[in-house]
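In this view, the complex is presented without one of its protein chains, the others remaining in place.
On to subunit A.
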Amino acid sequence: MTQDDLTIADPKMKAHGVDVFYGEKQAIKNVSIDVGTDLVTAFIGPSGCGKSTFLRSLNRMNDTVASAKVTGRIELDGEDIYAPSMDVVQLRARVGMVFQKPNPFPKSIYDNVGYGPRIHGLAPSKADLDVVVERALVRAGLWDEVKDRLAESGTALSGGQQQRLCIARAIAVDPEVILMDEPCSALDPIATAKIEELIHELRGKYAIVIVTHNMQQAARVSQRTAFFHLGTLVEYGKTTDIFTNPKQERTKDYITGRYG
């Protein structure tokens, strides 16, 4: 079986019958989806369709919103992540996240990347940490640009560099899944191209889920695409199929620009 087959033999994450509520309002209705280990999965859909909400339930970031409630089952390697025995701190170390707006800490570039490994005790000595930081920055394609100024503040970088720093920060913890919530929406086209290139390079090393409202971007970077509309999962399949031969009328209307 090739990895581009629709069926996913060994999914990294499985969601089944997931509902998400914000107070009284239901943001996600009965969504079931499998995320492949070596694939880039794109969530597309118009604004307010729930794609970011669903993404945030995959690493339990919705827990930080007091009124949010998630029901249904979400598994990481077969383990229920909403089970009482699940340690949310460890979960988030395994499922990293990159946000819409670059959010480097007001610390040095080195400390931004070193923050995760330090708190998780991944680098016992300074020399180990140096190696981890360098490897993460190399993987994020930022090393050559910042290697001579690691002590400078992360907030002094350009927007695109900041976002790659945030990716490096997530990689440094050595996660299994990386969730990206519209990572390019605050960036210019050149910086966007660099991030997309980076996603290509990271594919296979991590399971990647990317939320985007840019359909061309979804077509360029992903192998699987899920189309969300009004809190429901309308269609999920191979990216090539979704964009060339959608089965649902709503998907077709959306990708041909009828609405959204």
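Basically, contacts are C-beta pairs under 8 Å (C-beta built on N, C-alpha and C of every residue); 3 or more make two chains touch, one makes a residue touch a chain; residues count from 1.
Heads up, the rule we're going with is that contacts and distances are computed from a predicted model.
Missing from the rendering is one chain, named in UniProt as "Phosphate transport system permease protein" (options: "histidine kinase", "Phosphate transport system permease protein", "Cation:proton antiporter" or "Cytochrome c-type biogenesis protein CcmF").
Of the options A:12, A:139 or A:169, the residue whose C-beta touches the omitted chain is A:169.
Residue A:120 is the one among A:14, A:73 or A:120 that touches the chain missing from this view. Looking at A:21, A:99 or A:143, the residue that reaches the missing chain in the full complex is A:99. Contact with the chain that does not appear here is found for just one residue of A:14, A:73 or A:107, A:107. By the touch rule set out above, subunit A reaches the unshown chain at residues 59, 61, 64, 66, 89-94, 96-97, 99, 101, 103-107, 115-116, 119-120, 166, 169-170, 173.
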